[in-house]
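Data block below; observations after.
One chain of protein is taken out of this complex; the other chains stay put.
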Amino acid sequence: MKFQIPIGPQHPALKEPISLRMTVEGEVITDADIRLGYNHRGVEKVAEGKNYIQNIYLTERICGICSHSHSTCFVQGVEKLMELEPPKRGMYIRYLVSELERIHSHLLWLGVAGHEAGFDSFFMYVWRDREIVMDLLEMITGNRVHYAINTVGGVRRDLDEAQKAKILEGVATLRKRSEYYLDLGANEPSFVARIAGVGLLSLEQVISLCAVGPTARASGWDRDVRKEDPYAVYDELDFEVATADTCDVLGRVVVRIKEVLEAYKMIEQMMKNLPDGDIACKAPRKAKPGEVVSRYEAPRGENIHYIKANGTDKPERLKVRAPTLGNYPATVEMLKNGFIADIPLIFAAIDPCICCAERAVTLVSARTGEESVVSTAELRKLALARTKNAPVKRNAVWPL
Amino acid sequence: MRIAAFLPELLRHLFKKPATIDYPFKKIAVPPGFRGTPYLRPELCIVCKACERDCPAEAIEISDVDPAEKRFRMIIHNDRCIHCAQCVDSCPTNPKAMQIDNLHEIAADDRHKLKAEWIYVRAVIKPKAAAPAAPAAPAAEPKA
Amino acid sequence: MAVVRTFLYLLVYPGILFLFVYSTFCEWYDRKVYARLQNRMGPTHTGRFGILQPIADFFKLMAKEDVVPEAADKGLFNVLPAISLAVVTTAGLLLPVWNFDLAGPNWTSFSGDIIVMLYLLSLPTLILFLAAWSSTNLFSTIGGARVLTMLFGYEVPLFLAVLSPAILADSWRLAEIAAFYQAKPLLLIVNIVGFVVAVIAVQAKLERTPFDIPHAETEIVGGTLTEYSGKKLALFRLTIDIEMVVASGLLAAVFLGGFPGGPFVGLLHFIVKTLFVIFLLSLIRAMTSRIRIDQVVSFAWKVLAPLAVLQLLATILLKGFLS
Partner (left out) sequence: MTDAELIDKLKADLGDRVEIANPARRRLFLKVAPGDLVAVTTRLRDAYGVVLLSTISGVDLGTAFEIIYHFSTPEHDFNLRTEIPRDDPRVATITTVIPGAILYEREVQDMFGIVVDGIPDGRRLLLSDDWPEGQHPLRKDWTHDRPKEVIPGGQS
């Protein structure tokens, strides 16, 4: 029997709206299609009407999980446009937050992968330990999700000795736990049965479909912006690019845990070599006309911001590419010939951040801007009227 | 692969204290420096509008009430506020007129109830010698 | 008088009321154990330690709007929850806690009641399939197909595992099997493999992780129960709770030496032993991740079924040796 099943726009496996349309025969997927556009906020258009300071916070809100990555990518570009030389201590703190964010993002993903596989205990334990890094971030920056620590020319908050000690202590605990999860993830039979050999993506496919980040690295494509284009502090740090060659979801789990372990190493180095001095330099409000391409290795892969300045305090054009968008074509390939049961795992394995990928289109107009309270009865009436006008469409086709 | 690889970890935690807390009844303190809700100290505000200009969410609104008396009104739209504290950074006075506290449980059933409003007379910048503690003008009480 | 007694038997103890209270307690216990294994708190607020939470959930669902999809087979869709509840409650009556009188077989304890019990415990699965199929939802349909596929996997190992102690005891009556093992407790050790197989099969029957494939929420939304809401969903959930109690009662009767000691001590035995079995079920649930449907079937036939056959062989050999 051949039929199409819709995954999304609203589905328990998806934390954000996206639509995956699967054509399945029995339990096997024969074709997959992805449809975006449920989460558009028009960030690129809005950015053209805001000044550089405001845009830091705007870009931060492109993503909730890797918020620091977008704002750092933007700020890096703006600093180049303004020809600023931010002080070293500020840079260390900025990229310290980057690495902490990478840890938090990967642990979050690890928990979600467990949850998608129905391994809820794993999910609970990983997320419990993720609290440690969340608390560290809250302590350093003043908030748990949107850190708002970047400013043009440096960072906004300094670190003191007590905080440094706490970071090192937290990292030591987390390292122990991460090693345990690496061991567990590779040894619990029911979990391994679910993730090994699932969602295969060969190296040739990675290259032709331009996949990025851990998805690509799990297929042996060892590219990492931090290594190949070492921005700011990364050329002073000693780390390795984590790769795996199993090309499946298991490989992606292993790559992410290895990256987390590398991040602990980097944080310890940064804490040891934290220079003294200022944390920020004074920045002008306007940037000279010019253009810059800023790249940043976010937890999910390469972020790229293209900023064009026109001499005012607002950018002429800000183009944002979030890594998830780059992984969608690869996802479609991975889904083909999989089982229905593998959909959430394969899709989750790219660590999709849907609102990241869809940042950039329309301003959702709130029609009149007026708010009114509708009673339940009225709502029901409206819903009934709506159903009557649009009778049940059998075998409805996807409107595309 | 090991059968029941997770078992020791699970049993170890069976009688341990839970990691979660009973939230609305027990709370954990936020760390110092937490960015909560912004508020104004009207006795210090010189109405330079730097905060209004830099606010990414357009949550600060300053308008004239009575130009002759130099009376102004500031509304902080907490329903729009994104708690970035850029207004505090942008504020040029010393001590800062814009402040942020660590209140974070500010939910309300109507977003219009979240607006905070101050009507005040513009402060006059005093020479550096004068102590900043003395309020520059009689301040109006916050109405919100 | 007999009529009143029968009614009390059906409605109060051990009928619907007792099973309702005890099964909600078991759900609370399961949730609490599961939460504590995960270092969480579990339900805390409704009643002391949240003990009334499942009852509160039940009544909340009863009060919710009940939606019947337009394309569904309405008759079947509406009546199935009640039938499944009736079936498992009937199965509950057959447990040898309240029919411990060995000498007097009656309508709730007769030779062959173990077979009836197993049959009654298979029915909810079929009803779940029918419910899924009658709701015509795509996700339900996939869930229904999965329910049946899984049924073929675990049913045979369960039957083999549960029947081998009966063969050793040389009886098809639960009370007599229990009495046999109470007399010779050492023989329980022989059935340990069967017990393990049966616990895993019951886990699959109750559709709990790692066998929660028919309603795997991250794959097929609500699976079999996607379209159910309100009262019908409440009844289905109650069914699953009672099924858990009855199935663990069955395992306790067959593998853990039954419930000796008359009405009160026997009940105590029942509670302790079922809670033990439920603890094992919770542990399995916390320990594993959901596996795929093809993996379930191959696991059932490649691991569970051979183990069950091994158990059967061992039992038969032992029986020949003993006699």
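Read from first to last, the chains carry the letters A, B and C; within each, the first residue is number 1.
In this section, contacts are C-beta pairs under 8 Å (C-beta built on N, C-alpha and C of every residue); 3 or more make two chains touch, one makes a residue touch a chain.
Owing to the predicted nature of the structure, the values given are computational and were not obtained by experimental measurement.
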Touch assignment to the omitted chain, from A:44, A:236 or A:313, lands on A:44
Which of A:195, A:209 or A:280 touches the missing chain? It is A:209
Answer key for A:158, A:228 or A:245 versus the chain not shown reads A:228
Chain A positions in touch with the non-displayed chain are 36-37, 40, 42, 44-45, 80, 207-212, 223, 228-229, 290-293, 295, 302, 304, 306, 308, 316-317, 319, 321, 325-326, 328-330, 358, 360-363, 365-372, 399-400
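One rule holds for everything that comes next: only the chains that are shown with their structure count from here on.
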Quick note, more Cb pairs in contact for A-C or B-C? It is A-C
Cα centre of chain A to Cα centre of chain B, whole Å, reads 28
Rounded to the nearest Å, the gap separating the Cα centres of chain A and chain C is 43
Distance between the CA centroids of chain B and chain C (whole Å) is 55
Multi-chain touching residues of chain A, meaning two or more other chains, are 121-122, 125, 128, 188
Multi-chain contacts in chain B, i.e. residues touching at least two other chains, fall at 6, 10, 19
Per the touch rule above, chain B residues touching chain C in the complex are 4, 6-7, 10-11, 13-16, 18-20, 22
Listed in rising order, chain A residues that touch chain B in their complex are 50-51, 53-58, 60-61, 121-122, 125, 128, 131, 135, 138-139, 142-143, 146, 148, 151, 156-157, 180, 183-184, 187-189, 192
In their shared complex, chain A is touched by residues of chain B numbered 1-3, 5-6, 9-10, 19, 30-31, 33-35, 53-57, 82-86, 89-90
